[in-house]
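The complex appears here minus one protein chain, its other protein chains still in place.
Right after this comes chain A.
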Amino acid sequence: MSLSPPPFSVVSARKLGLTFETNDGPVHALSNVDLEVRKGDFVSFIGPSGCGKTTFLRVIADLEKATAGEITVNGMTPEEARKSRSYGYVFQAPALYPWRTIEKNIALPLEIMGYSAAERRSRIERTLDLVNLSGFGKKYPWQLSGGMQQRASIARALAFDADLLLMDEPFGALDEIVRDHLNEQLLKLWARTEKTICFVTHSIPEAVYLSTKIVVMSPRPGRVTDVIESTLPAERPLEIRETPEFLEIAQRVREGLRAGHSYEEQ
């Protein structure tokens, strides 16, 4: 890397671009993305469908290769970062293995990374407790509700020592009440574990409620149109969503999203 990123930077993207070569011509999923994610940040990505949120997360995770620009993760290339197991990824669907119990699913990364049996047991117990699933370890994924499955998949990403958590619409398929509850828990968890979180969402209140930094994106080509630093305090009860400060930030996000949409119609 020619540009050495600042030491506190977890993700640093410079003029990042990604073009998919498809049968009906190139698709510019990302273009000219500049972004700094600092250690301990909670960054939300919001934008209309197809604007490249998932693609950006996948580039960070080295599941997709950028075709232009530069990106570092923990000061390394994404591939090195993946090989040194520096992130946990929560997919849009739970992606639990149906032949393994919840416990065994959480044990999966631990087995692969060579944790001892005793260590595995204690970590399973701790992460199950963290996502409020104690007592469900012996169940199979298909015996749990969608919300519980999604929490189990979060537990799986928390079980090993990665201080970066990439979450792609983890609560997209859940109802409002469960979602509120999980948002609250996620904030507590973030405060407790001091992880850096990159979080994709379609919901403005969710983005504003959770984040220290909100990245607004727009499609064709996928790019960052606004980066909003949140001025909300670290301590956030659910009621904070009715305060003028909260609504002001939400308004700015909404305007950013609108601007992106009008671009699309030109």
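Some points to look at:
FYI, a residue touches a chain if its C-beta (ideal position, glycine included) is under 8 Å from a C-beta of that chain, and two chains touch if they have at least 3 such contacts; residues count from 1.
The definition used in the following text is that contacts and distances are computed from a predicted model.
Per the UniProt record, the chain missing from the shown structure is "NitT/TauT family transport system permease protein", taken from the list "NAD(P)/FAD-dependent oxidoreductase", "Peptidase M23", "NitT/TauT family transport system permease protein" or "Sn-glycerol-3-phosphate dehydrogenase subunit C".
Touch with the chain that is not drawn comes from one residue among A:K65, A:K83 or A:K138, which is A:K83. By the touch criterion stated above, the residues of chain A touching the omitted chain are 61-63, 82-85, 87-89, 91, 93, 95, 97-99, 108-109, 111-113, 140, 142.
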